[in-house]
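Can you read through this structure? Questions will come right after.
Of the protein chains in this complex, all but one are displayed in their positions.
Labels for the chains are A and B, by order of writing; each one numbers its residues from 1.
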Amino acid sequence: MLRYIGKRILYMIPVLLGVTLLVFFIMHLAPGNVAAMILGENATAEQIAELEHEMGLDRPLLAQYAAYLGGLLRGDLGTSYTSGESVTAKIMACFPYTVRLALVAAVVSVLLALPLGILAAVKQNTWVDNVSMVISLIGVSMPIFWLAVMLILLFSLKLGWFPVYGAKSWNSIVLPAISLGFMNMASIARTTRSSMVETLRQDYIRTAYAKGLSKGAIVIRHAFRNGMLPTITVIGLEIGQMLGGAVLTETVFAWPGVGRMMIQAINGRDTPTVMGCIVLLTVCFSFVNLIVDLLYGVVDPRVRTMYR
Amino acid sequence: MERKETGYALEIKNLSVEFRTRERTVYAVNGLDLKIKKGQTLGLVGETGAGKTTTALAILNLVQTPPGVITSGSIHLNGECVLQAAPDAAKTGPKHKKQRLQKGMNERELQSMRGRAASMIFQDPMTSLNPVLTVERQIAEVLEKHEGLKKDQALARVREMLELVGIPGDRGREYPHQFSGGMKQRVVIAMALICNPELLIADEPTTALDVTIQAQVLDMMQKLKRQNGTSMLMITHDLGIVAEVCDCVSVIYAGRIVEHGTLEDVFDHTLHPYTAGLFNSLPSMEDRRTRLRPIPGLMPDPSRRAPGCAFADRCEYAAERCFKEPPGTVCRTGEHMVACHLYNRDNIGKEVLRHG
Partner (left out) sequence: MEVGKRNNKQREEELDFASIPKNSGFKETFFRLCRNKAAVAGMVFLVLLILISVFADVLFDYQTTCVDQTISQRLQWPSAEHWFGTDEFGRDLLARVVHGSRISLSIGVAAVAFGLLVGGILGAVAGFFGGMVDNVIMRACDVFLAVPMMLMAIVIVAALGASITNLVVALAISSVPTFARIVRSAVLGVRDMEYVEAARAVGVKTGRTIARYILPNCMGPIIVQTTLRIAATISNTAALSFLGLGVKPPQPEWGALLSSGREFIRDSAYLACIPGVCIMLTILALNLLGDGLRDALDPRLK
């Protein structure tokens, strides 16, 4: 088992390196002169050249990348173009907010989605099934930012139950978490339902009935663990999507997380901060995938024996 | 629940099962009668699609509903009524969720019966076991459910049972995919017999196994059966197995029993043309030069019900009457009966079928 974990982590590293390389090059393809932008309109050519040299922007691109990578491995993500602070410090100030939001959204959505999907599968083709699947389908089709705006409209402006934006009070997290997690929940519910339906068709379920087990015992003990396998995969994917969706939610609710910082940095052409945000979010995504893979091994003994 | 003391472990009377979907209706079982005396093994012989598995599932009331509908008949297990179709059962629509029964076991009684009074072994051991649970867990569940044992007590019994079927006790902690096909089937058998059922239904238990393993598994089943006095319904298409294991034989064709008798009756005094055809299609060790004689044609489409005998268009003895009227049953001896227009009370003792 440990070998498997080690292998997976080892594999993750070149991929992450590839990502940094890719993003670095894309960001530096951007037109416009960074130094000129920082110094403002009245800068002379000399001042620009001087700043460029200072910042290392006149070296070949690969050298710049190498320097960046070196810094990255030491935990130094560079300095912000706009505020001059350490990017690492900036991001670390915002990261806990994003983690909190993502965690709450993920936990709540999974806790709601699993029972919903299982119930829909067990009561296939009844009104319970139809209603929950319709809700899920709508949830999957609803743009996150629109849901966010509508929630604000209803619950903040009209009803006044929750704050419109910010992260100050304890209940500020509710609306953002709902809008971030709803699509998540819908997708997981759908997958859970279809994989449970599939599982309940299997021969070993028939065997379980022939043994005289009750329906509840069959669903919980026999069907659930098998049905969960594809669902775990989807949960991992969805959490990844959520990291992208966090950008939208944080923007709408002015939630002080990494996503919002990234958009601000983009608008301010603050490349190091943007890169730092992307790297961080990508690393998170990769770790989530790793955990999902490992979970797969825990739930499915066939995978476990393969990697013993 | 009333329980009549009969000498029969299983009595099926006039069972008819249909599968009704929006597009068509499949007549899987048509007026089937079956009896198994206590302690005996009955072989249910027929080709694929004859309705054997459906009959077996009906005994445990496990026919999938929808689309399955039990339109008539009754099933009694050790004198207790498992199900008896209501008179208007035939009117059940395609979207029904429950069988229309006049009387029968309710869900709790059914659960109590399955695995304890009657057990079933299915055909494919590869898919019959849950891949994510250990083997001993799956067997222990049966004990925990029916005998209320605690985990440790159950596991001890499970280990004993595994040894009985020829699997080392500590392999119980392994998962199904770590066993071979033959061993998986032994696990399934252990699971079915651990509560000492009065009736064991074996649906082609050795079809998916190698011939050598087949022999071992059958031997083991026989041994356990003799030890506990279990009655057995052996469903198979293999006459060789029937000869080895069964006391009586019922031959099923298109959802109906066409011939029934003791082993000797059916093998030595074959009456029905279909049964004769089955024997004839076996290759002979003595006469290796004669060509094989399969029964021409195929089993009829189960979504169409013929007005007369279902075997008529494949039968070399078919007369006009055979296509119009379904045959009644004629008995040669107390046990041996046949459903065929060829026979009546006069010629039943004589040899009617041509040989060679």
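Just so we're on the same page, contacts are C-beta pairs under 8 Å (C-beta built on N, C-alpha and C of every residue); 3 or more make two chains touch, one makes a residue touch a chain.
Because the structure is a prediction, the values reported are computed rather than measured.
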item: Touch partners, limited to displayed chains, of the chain removed from view; value: A
item: Among A:L153, A:I220 or A:V298, residue touching the chain not depicted; value: A:L153
item: Sole residue of A:G117, A:G212, A:G227 or A:G245 that reaches the chain not shown, by the stated touch rule; value: A:G245
item: Residues in subunit A touching the chain absent from view; value: 4, 7-8, 11-12, 14-16, 18-19, 22-23, 26-31, 137-138, 140-146, 149-150, 152-153, 157, 230, 233-234, 236-237, 240-241, 243-245, 247-248, 251-252, 262-263, 266-267, 274, 278, 281-282, 285-286, 289, 292-293, 296
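To be clear about the criterion, only the chains that are shown with their structure count from here on.
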item: Subunit A partner contacts - residues on subunit B that touch it in the complex; value: 60, 62, 110-116, 119-120, 122, 124, 127-133, 141-142, 145-146, 175, 177-178, 188, 191
item: Touching residues on subunit A, where the partner in the complex is subunit B; value: 202-204, 206-214, 217, 221-222, 225-226, 299-302, 305
